[in-house]
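Would you mind keeping the following structure in view while I ask a few things?
For this depiction, one protein chain was excluded, whereas all remaining protein chains were kept in their positions.
Letters A, B and C mark the chains as written, and numbering starts fresh at 1 in each.
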Amino acid sequence: MRKINEECGVFGIFGNENSDVARSTYYGLYALQHRGQESCGIVVNDDGLFNSKRDNGLVNDVFTAEVLEKLGEGNIAVGHVRYGTAKTKGRANALPIVVNHIKGRMAISYNGNIINAYDLRCELEMDGCLFHTTSDAEVISYVITKERLKTGSIEEAVNKAMHSIKGAYALVVMSPSKLIACRDPHGLKPLCLGKTNEGQYVVTSESCALDATGAEFIRDVKPGEIIVIDKNGLRTIEDHVGEAPMKSCVFEYVYFARPDSVIDGVSVHKARKRAGMYLAKEFPVEADVVIGVPDSGLDAAIGYAEESGIPYGIGFLKNKYIGRTFIAPGQSVREDKVRIKLNPIVDTVKDKRVVIIDDSIVRGTTCARIIRLLRNAGAKEIHLRSSAPKFLNPCYYGTDIDSRENLIACKHTTEEICEIVGADTLGFLSVENVKKIAIEAGEDAFCTACFDNIYPTEIPKETKKYRYEDKISVAKMKENEEKK
Amino acid sequence: MRKINEECGVFGIFGNENSDVARSTYYGLYALQHRGQESCGIVVNDDGLFNSKRDNGLVNDVFTAEVLEKLGEGNIAVGHVRYGTAKTKGRANALPIVVNHIKGRMAISYNGNIINAYDLRCELEMDGCLFHTTSDAEVISYVITKERLKTGSIEEAVNKAMHSIKGAYALVVMSPSKLIACRDPHGLKPLCLGKTNEGQYVVTSESCALDATGAEFIRDVKPGEIIVIDKNGLRTIEDHVGEAPMKSCVFEYVYFARPDSVIDGVSVHKARKRAGMYLAKEFPVEADVVIGVPDSGLDAAIGYAEESGIPYGIGFLKNKYIGRTFIAPGQSVREDKVRIKLNPIVDTVKDKRVVIIDDSIVRGTTCARIIRLLRNAGAKEIHLRSSAPKFLNPCYYGTDIDSRENLIACKHTTEEICEIVGADTLGFLSVENVKKIAIEAGEDAFCTACFDNIYPTEIPKETKKYRYEDKISVAKMKENEEKK
Amino acid sequence: MRKINEECGVFGIFGNENSDVARSTYYGLYALQHRGQESCGIVVNDDGLFNSKRDNGLVNDVFTAEVLEKLGEGNIAVGHVRYGTAKTKGRANALPIVVNHIKGRMAISYNGNIINAYDLRCELEMDGCLFHTTSDAEVISYVITKERLKTGSIEEAVNKAMHSIKGAYALVVMSPSKLIACRDPHGLKPLCLGKTNEGQYVVTSESCALDATGAEFIRDVKPGEIIVIDKNGLRTIEDHVGEAPMKSCVFEYVYFARPDSVIDGVSVHKARKRAGMYLAKEFPVEADVVIGVPDSGLDAAIGYAEESGIPYGIGFLKNKYIGRTFIAPGQSVREDKVRIKLNPIVDTVKDKRVVIIDDSIVRGTTCARIIRLLRNAGAKEIHLRSSAPKFLNPCYYGTDIDSRENLIACKHTTEEICEIVGADTLGFLSVENVKKIAIEAGEDAFCTACFDNIYPTEIPKETKKYRYEDKISVAKMKENEEKK
Partner (left out) sequence: MRKINEECGVFGIFGNENSDVARSTYYGLYALQHRGQESCGIVVNDDGLFNSKRDNGLVNDVFTAEVLEKLGEGNIAVGHVRYGTAKTKGRANALPIVVNHIKGRMAISYNGNIINAYDLRCELEMDGCLFHTTSDAEVISYVITKERLKTGSIEEAVNKAMHSIKGAYALVVMSPSKLIACRDPHGLKPLCLGKTNEGQYVVTSESCALDATGAEFIRDVKPGEIIVIDKNGLRTIEDHVGEAPMKSCVFEYVYFARPDSVIDGVSVHKARKRAGMYLAKEFPVEADVVIGVPDSGLDAAIGYAEESGIPYGIGFLKNKYIGRTFIAPGQSVREDKVRIKLNPIVDTVKDKRVVIIDDSIVRGTTCARIIRLLRNAGAKEIHLRSSAPKFLNPCYYGTDIDSRENLIACKHTTEEICEIVGADTLGFLSVENVKKIAIEAGEDAFCTACFDNIYPTEIPKETKKYRYEDKISVAKMKENEEKK
């Protein structure tokens, strides 16, 4: 359903004794559902006893009233929604992960990608460690547990573990008595903090999940910061703060996050509107109406309309009832002819010069189809604008961008793309301007590697790619590797 | 989920032999899903053999790939989505109804309400007829069947039956070899006709279902017209055309229909935009932004913005993942505090004077909650505009309007309502102007009884109301009635 | 799973106000499950309001705690388990049927087959009647309803209807205030009466369902008798009693009924034991052990052992966990080699001369497989005895016997069958003796038509067979018929 996929949304709540933390987490996961539709999970901590439910499916499918009832009351809970990459599919990989170690139980909810997970796992396996999943979260669990044996507290173990774990992560760790949250030193993944009227603390990927649970936004977690919440209140460990320059993912603003969220101090809706305004400045055109591709192109369309003075219109009706089991048109029916998911509103576009804003152009096939729909609806001219720059490079931080051979911008010039998708004119937002859409966070505060190939961290060697295959153990792979 | 409910959407297709009419119907029902979410059904006619599937649930729940496969191929099919009133709830009442009579099978898909169903049913029961359901469609089946015994063709039986059946209806009847569609003489319910490239005829409630099946719109079925489709092509019977003045339901434009549909020659989106424009003229105000309540207030908001010159903005994020099993906040959590289904976009409304357009105000509770959300998000002024006039009267044609004691406009003046919902100013579109929003169909072409108490037909006596109770037979009720 | 199929089991209870009649019916249906595994249903009558649940599946699948809860309390209930013939498959045909007529609601649970259903249905359709199902129960409903219009009470209508309805039936009819049970004048189908300590009357197909509900057996319903139960107690109408000679189905004793049931005064277990004893007299043999094919051959095996003096043994273990979704061995695995459902107990049969008793031999394939299993387990000699005579004729009273071309006894002599199935010797119980297994009911009290071709009623003409096809209406069929 979505063109580009994020791996996860995380949620943690530290409540009062016997409170309905499961239900709050459930609401939070609903708000984060756009960040992962493959599986979801909640772990409730009732004074050291962990009850959990994790399964493939939407929040709506997995958490029925009965399931929620069974999770019971507790004082702490963590939750997770996951988009499953090839590497992490399957119910066994559903998060939050729950493990038992020498000091008791631990649950981990996690968003990101660990660059050196492969090497860490090899070392651990060499030491006799067993792995039940292919998830980075299990590697993280081991690293924290190994540190825990040498140190006096779980938060100190997390602090030490952050020296070993490289990459992008927003982490929520639940021990029998504490809730700990941390963000990688670059702040590649978002994480924020809130508090309810009843004094419950909430940490989560996006502020919209705070709204969903009735918590007030306090502040974003700083890059490298560790937040510790227990019955004595909230403390912060800043040993890793400032260790690296902030480089948060700009694509959160362009596409991933919900427009009603505020990330690192910037409204996502506002950032998108600005992207539209910059587009209007970079690629002005005479036209009768500006429309957006629902849903994530709408905010930028408003911005383009406002900046250009061209009226904003509603160009499409999106069918909101189409669910998971929808049977798409196949051989017998050409998809172009049936307009089930998206239907143009003829009155808006007929005989008009139309500017249409899409959030991004990945393979170009969706764009082409949308432009055909507009042509058939009688649009006179079609001016396509992408509120993301051209996708040219892979992401190593958890975003599932297509391989280069599938990225249309890797193989074609703007002019060629324009012709391929069938537009009259085409413009991509410049990398220069995309960095300014959330200017309040600082002009240089973003990772834009997918557009400009500048990665804030070391990146994994290509040869390790096959670790994600399921056939053999990592150690066997290493052997194979060495033989080559 | 919806404030006011329509009873049904109908669909029929006459295809070629062994074609995938089930799948086309399935796509059509997806497009009509907004007209009824209680149950749905498809009946496929394979040269006289009827295969059917009807059940409670959304199209998405009921029709899996396996179910569709089982329905098989055929040359004709009818489909139905239903909103269940108290009277028609329960799986047994799911439509299309299938009956066997002396001349073979018959399936009926139906949208509307038969004013004299009570009396017709009594007569039939007196004659020894058995009823399996409480649906009007079963009464209609009997009336047609009784006529069929006396006449040479199913279409002639339908034609005769239209003399007995009083009220609002769009009817699709499938016999072993024919597809027949008709609309009541006032045209109270919409019905239109289309044709695919392959020459398959489609009749359905809204043109968006034609788009969904790849059919081109041909024309609306005329009030009172009977369309007959068989292997010899399409014929029309116009005996009832002109028998009564056209009085189509204006609320289809205001609320029921999808904005991408065109009904009786008028774009629903355009009609809604016009409603917004009239509102801007009737109730102008100085403001910074115009927003709509998603989804059905958005089109009118665009109209208000355009007419007034005030910029259009996106005021709310609507969570699209919340499904049937969503567990709403209960005692423990006040709903006002958790913003799960609808969350304001703070950047759009903070410190602004906001005009907000809602499609209608029924009880006022939803409005009040939305206005509180805007206030909490920092809106400076809130000017509420309703693109429907005040609801004051019941509908006898199948729309499930609340009882008068629940209609806020029956008990309060505009000023009082404004205060109750917490707005700064409030305006309802006038009845005069609502009649003009689809002016191309004629100024007097609409039933606006819910607003102005002028009903195009006789209306049923109040005393017959209890027939919808389930306890005893209609005949018993009649007895009771007479005793009184 | 069963070789020969019965169509139904019926159950009715007249309780006290607001009692848990649904649960009692549920227990009753569990006891009757062997009489029909295709679908089941319960209708609860709460002072005129009928709540029902009918669906395909076993009692265990259809009636969850939640479903039973929803059925609620009431004062009367009827239930049904059904074996679906080709004619009556499909959820719409699940019984008890519920219809609304001029005097209120009526539910009918029914076991049997109406010989003249075809003609009755034609007449009714000519009169404009609609049919929703292909079940005889709907025809019966109409006949009773038509009589009801001309008479003062439901029981009188049933009494009159019995003049028109020809064939085999045990009928339980529930009106808003009465429970009526009747049995065809030949008593072809069993029906008995019981009463609980609390004074609730129960009518049902077999006495084991009385035991399951804690009711004491009172007596069998007489052939032709009508039992009427209402708040004034129990009455009986005997107008049809004695109208025809008693001819109850002997196969109930041989196979259908549960061994713990008592039918028409005779213990089914005892009748089966007697069958085994007669077999020992008719076909004695020197042997080391007598075993039965589980489960319905066990009782006769005890009888054979007792009469012959040869020790009884347990020859097979039957896997009791194999359910509906069991995936049988297919191409890759020859069924003969895997012993999943039935496994011989080697210790019992190895190096022994074995007498094995089966309840009947229909196609012979199951017998052949069982004998191969015994041979492989080391049995030295195998003497097969069938406690039913040879099946030679169809049943027109609701038992689904295979067509003649599939009946092994229609095509082969005893000697040939013995060779085909691989036994050393083979004996079928004689028709003469099968009539004596329930001698207490009278020697001539049984229908043995399937063995001896003597039918107690008229039988339907062969040409009407195709009415069970689904393609066209009965009337159309009649037309076709006349054309021939």
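Just so we're on the same page, contacts are C-beta pairs under 8 Å (C-beta built on N, C-alpha and C of every residue); 3 or more make two chains touch, one makes a residue touch a chain.
As the structure is a computational prediction, the values presented were derived from the model and not from experiment.
Enquirer: Among C:V59, C:I370 or C:I417, which residue is in touch with the absent chain?
Expert: For the chain that is not drawn, the touching residue is C:V59.
Enquirer: For the chain that's not shown, point to the residue among C:S141, C:S267, C:S386 or C:T399 touching it.
Expert: Residue touching the chain left out of view: C:S267.
Enquirer: For a quick check of understanding: of C:L49, C:I218, C:L234 or C:I345, which residue touches the chain that isn't displayed?
Expert: Touches the omitted chain: C:I345.
Enquirer: Since one chain has been left out of the picture, which residues of subunit C touch it in the full complex?
Expert: Within subunit C, the residues that touch the unshown chain are 20, 23-24, 26-27, 30-31, 33-34, 58-61, 63-65, 68, 197, 208, 211-214, 258-260, 262, 267, 269-270, 273, 295, 298-299, 302, 305-306, 311-314, 316-317, 319-327, 329, 332-334, 337-340, 343-348.
Enquirer: Quickly run down the residues of subunit A that touch the omitted chain.
Expert: On the side of subunit A, residues 47-49, 98-105, 125-132, 134, 138, 141-142, 145-146, 149, 176, 470-476 touch the unshown chain.
By our rule, only the chains that are shown with their structure count from here on.
Enquirer: If every chain is a node and every touching pair an edge, decide which shape results: line, ring, star, complete or other.
Expert: Topology of touching chains reads as a line.
Enquirer: Approximately how many whole Å separate the CA-defined centres of subunit B and subunit C?
Expert: So the centroids are 48 Å from each other.
Enquirer: Listing for subunit C: what residues touch at least two other chains?
Expert: Expected reply: no residues.
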